[in-house]
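Let me begin by presenting the structure, written as structure tokens, before commenting on it.
Every protein chain but one is kept in place in this view of the complex.
What follows is chain A.
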Amino acid sequence: MVVQNARLLKDEATEEKGDRARMASFVGAMAIADLVKTTLGPKGMDKILQSTGRGHSVTVTNDGATILKSLHIDNPAAKVLVDISKVQDDEVGDGTTSVVVLAGELLREAEKLVNKKIHPMTIIAGYRMAAECARSALLQKAKDNKQDPDTFKSDLMKIAMTTLSSKILSMDKEQFAKLAVDAVLRLKGSTNLESIHIIKKVGGSLKDSFLDEGFILDKKIGIGQPKRIENAKILVANTAMDTDKVKIYGARVRVDSMAKVAEIEGAEKDKMKDKVQKIINHGINCFVNRQLIYNFPEELFADAGVLAIEHADFDGIERLALVTGGEIASTFDNPESVKLGHCKLIEEIMIGEDKLIHFSGVEMGQACTIVLRGASSHVLDEAERSLHDALCVLSQTVNDSRVLFGGGWPEMIMSKEVDELARKTPGKRSHAIEAFSHALQAIPTIIADNAGLDSAELISQLRAEHHKEITNAGIDVISGGVGDMEKLGISESFKVKQAVLLSATEAAEMILRVDEIITCAPRKREDRM
């Protein structure tokens, strides 16, 4: 006898096949897309993220990547979408919501086609053609103003304002756009955002935020030390300044009198004094240590007129070493091999209620610090996320300076081209291509919906407008109608749009290809009951 239904999988492992598997992926992916849909566009709404962990901390955000990152997700297809949003965040920094929404819409359209018994592979083939066509349409329409620095700068301003207008900073977007553009232009083309340091301080309002062309360290200067140094030579170190302990376990000394103990104590003090002397011998007047500096060395530094900063956090000193051009040292025997950092002026400044240390005239001219002020830590966190998005987009745009209009304009352009392609293409694929164009139109529809506008009316107007040869029409959310994007100054980076298009298509394709989901048996836990 042949055993029927031989079991392939373990006890608790499950398997879903064919239509059911596809259905599960579609539903999961669309649920995720619907969740973040309402945050899209300048009038998008925010979400409260309530943590189930300790403290029930609350985050208020409309940054797609942040929302998706923190969700509990079980559905495999939904995880794919979360991943593409993360990648989008790492790669270009903005468009994290758009990419998920577009992928969701592509799948929604695909579901309809699958129900019409069109094979997923045919849909994929159609989507690929459509994506290629849409990309070339974008390429044709993209403008490049790299040669003209003034126009380029105003392009950057527009992009920054467009990015910020969908965030909490929308009310002060001009100020922040200028801030972000200035910071990015200082980088001179590098995409290393490390040297832009963002400090958040509660109090004041968002308007009080400013860009500082130095470096600010959120620490205090030791007692009795100079509060202001010009032409500072800075030694950045990571060394123990409490006690130099012997690191052998169980090391101990045996003596037979109190005087000997006192001698050893004296010897330890001398050792520390030597170390401090060695450090001072580097010819420095500012010493920044990652670890604590105890009272005794602190006093020695004060006597030598050296400004000593203790307990600077890891990030802080790495960045400080970077911007002042120094290296982090941990031994001090060879003064010539240690690279010191330099800056023109170190002084104590006061922001709000707190005192901070300000390094100006640093070696690395690119470095700067943005000080954010705001009513509460929620506002500040969200402002930082928004500003980070803007900085990312700008630094990408500096490298790839092609620019598009915003407000649903690129989607409509792509949709029109893709529609034409559908008409030319024979066979079932044309259905898929048409579906792609539908999915593209969903983005302006959602933007209009979120703003409480009549999307059906607006989209049809927009489509009619785009049927003309040359048009700059897009949705003007502020006035609630169709407007000229060039006049309104709404621009987006080509790179972001391209990334949205390509990764959303890829993700949709990947999910479409799935026809079986195997859930592995969960690892057994010891029963602790």
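Quick note on the criterion: a residue touches a chain if its C-beta (ideal position, glycine included) is under 8 Å from a C-beta of that chain, and two chains touch if they have at least 3 such contacts; residues count from 1.
The rule we apply is simple: contacts and distances are computed from a predicted model.
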Original post:
If you look up the hidden chain in UniProt, what protein name do you find among "Glutamyl-tRNA(Gln) amidotransferase subunit F", "Transmembrane channel-like protein", "T-complex protein 1 subunit delta" or "dolichyl-diphosphooligosaccharide--protein glycotransferase"?
Top reply: "T-complex protein 1 subunit delta"
Original post:
Among A:139, A:255 or A:520, which residue is in contact with the omitted chain in the full complex?
Top reply: A:255
Original post:
Per the definition of touch given earlier, which of A:70, A:231 or A:277 contacts the omitted chain?
Top reply: A:70
**OP:** Pick out the residues on chain A that sit against the missing chain.
**Re:** 35, 38, 43, 45-53, 56, 58, 60, 62, 67, 70-72, 168, 171, 202-205, 223-224, 243-246, 250-262, 264-265, 268-269, 294-296, 298-300, 302-303, 350, 352-353, 355, 375-379, 445, 449, 451-452, 454-457, 459
